[in-house]
Each structure stands twice: as structure tokens, then as C-alpha cells.
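I have a structure I would like to understand better, so I am pasting it below and will then ask my questions one at a time.
Note that one protein chain is taken out, while the other chains of the complex remain in position.
Right after this comes chain A.
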Amino acid sequence: MPNIIAVVCASYGLAQSVCDGEDLPARAERFFRSDHTNNWAVLVCTSRFWFNYRHVANTLSVYRSVKRLGIPDSHIVLMLADDMACNHRNPKPATVFSHKNMELNVYGDDVEVDYRGYEVTVENFLRVLTGRLPPSTPRSKRLLSDDHSNILIYLTGHGGNGFLKFQDSEEISNVELADAFEQMWQKRRYNELLFIIDTCQGASMYERFYSPNLMALASSQVGEDSLSHQPDLAIGVHLMDRYTFYLLEFLEDIHPASQANMNDLFKVCPKSQCVSTPGHRTDLFQRDPGSVLITDFFGSVRKVEITMETINLTVPGIPLERFGGEPHTETALAYVDQLPVAQIIHQKPKQKDWHPPDGFILGLWTLILLVFFRTYGIKHLKHIF
């Protein structure tokens, strides 16, 4: 199968090169097949508590695949609502398994979680998507995509008809999500966006999308529940959800030069394996899904051009002029005093402002006085006043 596709591409490229007079036929064709120059991924797990272990494992297995296919950590925003690897109830600390019998540890040793624990909220998620973060947010917590970025967004957790639950206390509705994507489109923060959701009734979350260049996949239709795959008896919880389990299996076969396309992805986890019916939506997407490679979203295959022109700077006889004026002498560098101990030790105690006694103290003293006078009689009052 891959061979036929490669031949087709090359011949199309050759035809183009005859027209354009370019000398890089297949390469030019690959260059223009897709419009993106970089890839981003936003992977969100929205559930907390130990029994939602499978949602963290889902997200981490997608994270692992995406990293393996080339997207660097600086281009991945990973949001995990709870820490399963270092949870007190984890019998194997620092691991998160996705297969029973502990076959595959998806936690690994170079996981970079950008939003963790209670930082995973609807507000932070929408802020990451729309870019409206406070100026003090570090680079690793931002989605710095541009108009030629392909973004993969993966959500997992507990959901319902039209909403997704975050942290067991708040929800994001499909209208808000669609509006957030429209905001992203207005500022051209993505070139193409692939949205995957693995929750119950997941198809309801992409019903309201209306921005162009969006493709969406869900693990179940409205009215259906997404089921979990298999429990591990040693760990005691279900390890993965079915859809993501078979998605991970599918992605393990993909390598950075693979030519598998989106139609293969739509076939992942049919009803016989998943019990629920996975759905997808491509009407807002401009390209034909059969021509979209998996690595367009899950991997990061860079476009590369050979540098043909160079500038000849080695002109003999002309002295190098220094731009900044005369050369500065090398001064010995020293570290800035990291911990000003002297300042700390000799610090004067801060003057605390005086506050009048607050209600509790006043009430307590009133009570004591009342009890005293009631017990011993009111005649003692003259000793006070």
C-alpha cells in the first residue's frame, strides 16, 4: 500500500515540475501537500481520584505516542488533573500502566506535565486555547502556535450530552468549546486542528463546531457510554479506556515516515471491540481525510529545504569592523550573591500594626466577666469602675 501511494505522489510531482520548471519534483509536492510547518499537542485529562486512573493512563499513552513520533516537549501542553504515579494508593509508585500485567509503563522517565492537579480547570484550558494567559505565564504553559501549526487536542474524562466534567466540580459545554475554537480561528492560531475525545457521549462535544479546518473524533455517540478496557488485579483499577487502548495499539505501528492516513484512524476500534460506536466529523475540514497523514497531527515531520545560496563573506583584505565600537576588555565574571545571608540574619523584626481586639476576644472576655458577676454578685462591680 505505501509503495503505491509513493509512486502516485512522485508522478504527480513530476507533472508539476514539468509545468513549473522546478528541479525538486517529489519534494515540492510533499512541501505543498500540507500547509503546516510545526505541530502542537494539547492533551488534557480532566478527572481526579484514584478510580479514574484510566483517564490519566489514556492521556499519558497519547503523550507517549506523540513524543515518540517527534513532537518535542516544548510543543506539548500536558494537563493532568491528578497524580496517579505518585498516588499513595499506587502499589507501583512512579509508574502508570496501560496494559494489564504491567506490560507497558506509559509514565516513563521524561514526562513533562505542564498543568497538574488543581491547575487543570475549565478556565485554564480555555486560556491555553485562546491565548489569554497572564503575562507571567512561562513559555512551557503556553500554546504558542501560529497560522501554520497543526494542533492535536485530546480530551478524556467523564462527560455527558453536551458537556465534559472537570475535576468533579465544573463543566465545559460544547458551546464554549466551539466558541474557543472560533476565537483561535479568528487569530489564526491554527492551520488545522484534530480533536479527539474519549468520554461518554463524546460525539456531543463536537456537534457545535463551526470554525473551518476542524476534524473531530469521538469514542461514542450521544446516548452511548464509553467503556473501559481491562482492570489490573494488582493495581485494582481499570487501566485504560477501550477507544484509547486500541488507538494506542494503532499508533504503536506508526513511525515518523509512515504514510497511514486519517481513514485508517477512523476505523480504529469498531463497535465489536469498543461496544460503543466511535464517531467522526470531517465536514469542516478542507482537505480530503484520505490525503491527511497521521503524522500531520501526531508527529512532527519538518519541512526541510537545502540552502542553495550563501553569502560570500570571506573577502580578503577588508578588515573586520567591529560593530559595537572598540573591543571591550574581558572582565572577570563572578556569580551574583545568590543568598544574601548577611541581610537575612541582621533583619530587624517587622513592625506589626496594632489592631483593636477582634470580636472573638471581646466576646470571650465579656463571657468571662458575665459569669464572674453572676456567680459572685453584682456588688463587686464597684471594684472595677
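Operating definition for what follows: a contact is a pair of C-beta atoms (placed from the backbone, for glycine too) under 8 Å apart; a residue touches a chain by one contact, two chains touch by 3 or more; residues count from 1.
By our rule, contacts and distances are computed from a predicted model.
Asker: Looking at UniProt, which of "Vacuolar protein sorting-associated protein 16 homolog isoform X2", "Phosphatidylinositol glycan anchor biosynthesis, class S", "Serine palmitoyltransferase 1" or "Transmembrane and coiled-coil domains 6" names the chain we cannot see?
Answerer: "Phosphatidylinositol glycan anchor biosynthesis, class S"
Asker: Who touches the missing chain here, A:S272, A:T307, A:Q351 or A:T375?
Answerer: Final answer for the missing-chain contact: A:T307.
Asker: One chain is left out of this view; which of A:N105, A:Q183 or A:Q221 touches it in the full complex?
Answerer: A:Q183
Asker: Which parts of chain A are in contact with the chain that was left out?
Answerer: Looking at chain A, the ones touching the missing chain are residues 20, 23-24, 26-27, 31-32, 35, 37-38, 70-74, 122-123, 126-127, 130-134, 138-140, 142, 144, 146-148, 173, 175-176, 179, 183, 186-188, 256-257, 300-315, 318, 320-324.
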